[in-house]
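Written below as structure tokens is the structure these notes are about.
A selection of the complex's chains, in situ.
Order as written gives the chain letters A and B; numbering starts at 1 within each chain.
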Amino acid sequence: MTEKSWMYAVLEAVQAEMRADPALTWIFELTPPVASNPGMPVINLETEFGRKRVVNTGIDENWMASAVLGAGLAGSRSATYIPYQGALIPFEVIQNVAGKLRSMTGGKASMPVVWIIEMTGQTPGFAGQHSCYEEDSYYMHIPGVRTIIPSTPYDAKGLMVAALRSPDPVVYLYPAGLRTLTEEVPDEQYEVPLDKAAVRLEGSDLTIVSSGGGMPGVLEAAEVLKAEGMGVEVIDLRILKEMDTETLVTSVAKTKRLLTVDQSYYTLCPGAEVIARCAENVDGARFKRVAFPDAPPPASPEMFLWMRPSVEGIAGAARALVG
Amino acid sequence: MTDSSGQDVTHPREGEGHPLSASRRGFLKFAALSGAAVSVSMSARRAMADGAIGYHAMDLPDDKLVDMYRTILNIRWHERTQADQMLGNPEYRGYNHFYAGQEAVATGVCAALRNSGPFDQIDLVYSSHRPSGHAIAKGVDIPKMVAEMDFRATGMNGGYGAEMHISDPAVGFIGADGMIGPAPVIASGSAFAFRARGSDQVAVVFAGDGNYAAPHFHSTLNNAKLLDLPLIYVCENNLYHQYAHYSYSCPHTDIADAAAAYGIPARTVDGQDVTQVYNAAKEAVDRARAGGGPTFIEAKTYRYYNHWGAPGAKQGELGAFGYDPLAITSFRPEREVRAWMQRDPVDIARNILVDWGILDEARAAAIEEEVKAEIKAAFEWGLSQPLCTPEDGLKHVFAEGTVVPRQFG
């Protein structure tokens, strides 16, 4: 067990699976599958496995996404790393082919493939197109694709192992703002299940639900609120599809207060689904959403940082809901 | 791309000097069998015309040649029987994008592939929205396909997919794709996987002339060339996509020219003659298995029915004439249909086999009767299968489990 960065933990998972399965391939575009970590050997999938299995080609994210799908259909497990700039370019093939193919073939198509899709937009200065973090909602609406979003290096590795081993296609959202996180991560392979949310903090006054890039702010706000005496329960969704309704409803049935926090657009943010599920199942609770407004993120740091849900914004909304 | 003298100037001539060894199956058939004077526009890249493709069909054993003839008949009689069902049986619920007229393309290509064996050794075929011919040529179980097209629980895909999504990976038929665009790119991904795992399998995609305009066309060919993928792109140019002539969407006379521009060996072949299709496919398969990368084959062909379903068709008759009521602004001329039907792939295949002394007319006719009977039985079996159970719709979303019903609140 060593303290590992997010990407090191992920590539460690991929490396071990690739060593065990000579058919497993990896397609990248801008981000070579290379990671280093203090005291650990450098991981470089391209040099270790060669350019027949690990390859970059041109700027064509639709090809990348479709190619791993074709590899999977041919019986080779396969993964690709789609940079955030191209995050929605492969959308149609994932939504309309991958998501439907198992059903359309009556269960005959198997697609053991993983699309790692970068999410960014947490840094001020990059306007609109380069601050695209609405991917969570788009991908989680797709049936037939498991859409997941880790928020810690431990989960990042364990979910990657599970995703690579799953016979179902997986959209693995990678909130790139979390790249600086480090934590103790086991060296061996382990799986984090593809259907369970994580309760990060227990409390009985208020449930806060978030995911991915929203988690650090939520955890910080929860500390502030705890110090003020509020019993905050924090749930990290981890899995957007199939969402773990039971954990959510159990918590809200207890707290009767639900605050959702998303670093993506308000309308149809993951929190909308969380609220709808809880509202359908728990009577007499109160609900609130914190989210990015329904506006493309502007480049200017002044505008952007004001619009982005912050620790104070989250804490303020929590107080208003409980108080 | 041809220069002013009509020479093919971009095609890498790997096939040059292929030994055209002596055989009882000579070249006579060309003059003798080419049939009516349909003007099929053919460039200098046409197979046989410049000697770059050997006449591989002549080397096939008799039973294999008879199988090809039988496959063509299977496709044809499946089509005709289904059209008759649609026109005459009010209980029948299935539909098709009929393939009749194009049988020689699927048959010739699939005859050059490995169609049985373990999944990690057989060649894979990706099909289009017009899949029945490809499916039969690749070897799917016809009765189960018939059941599938009529939404039966025991159909090839449990009634989930129906015509535009039939699939049977067990014979390497990855399956139909109802969309125009994605299939060739996905097929190139299978080819990528073959190369990565050191397999000599090849991936084949059948796509219409309509697919040329999709942006995916570029992705497919560019990456196939860059990565030297064992991909065979079979462009079935039947002149129309839906109701538009392909000149509305493609500036090339030969779509193969578009592929040649990438440096990919590209050929046009007469899609009505199964032996010529086979020759081109064999060459492509050999090249791909040997690590020589992709090939593009443009088969000039024609469909006898309208784009979708049986409008304009009459029970018991082959083909659809008159205008398709679905076609509002553009139509294909009835005389064009009739002219193409003069060079029918069934007739051409039978005449070649008879000419080569592999069959006589009586045996050829007997085979056709056998096929008709088999197809009839396939429909009887298929249409007597059980209907689906409503609740099963919640299955097969993921590999395990069912999803929650939400339609009742």
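One rule holds for everything that comes next: contacts are C-beta pairs under 8 Å (C-beta built on N, C-alpha and C of every residue); 3 or more make two chains touch, one makes a residue touch a chain.
Quick caveat, the model's predicted, so the values are computed rather than measured.
This structure file defines a complex whose chain copy numbers, by label, are A x2, B x2.
FYI, only the chains that are shown with their structure count from here on.
The distance from the centre of chain A to the centre of chain B, with each centre set as the mean of the Cα atoms, comes to 41 Å.
Residues of chain B that touch chain A in their complex: 119-120, 124, 155-161, 165, 167-169, 174-175, 177, 179, 182, 185-198, 201, 203, 215-216, 219-220, 222-223, 226-227, 395-399, 403.
Across the complex, chain B is touched by residues 22-23, 25, 27, 52-53, 55, 57-58, 60, 62-63, 66-76, 78, 92-93, 96-97, 102-110, 143-144, 146, 166-168, 242 of chain A.
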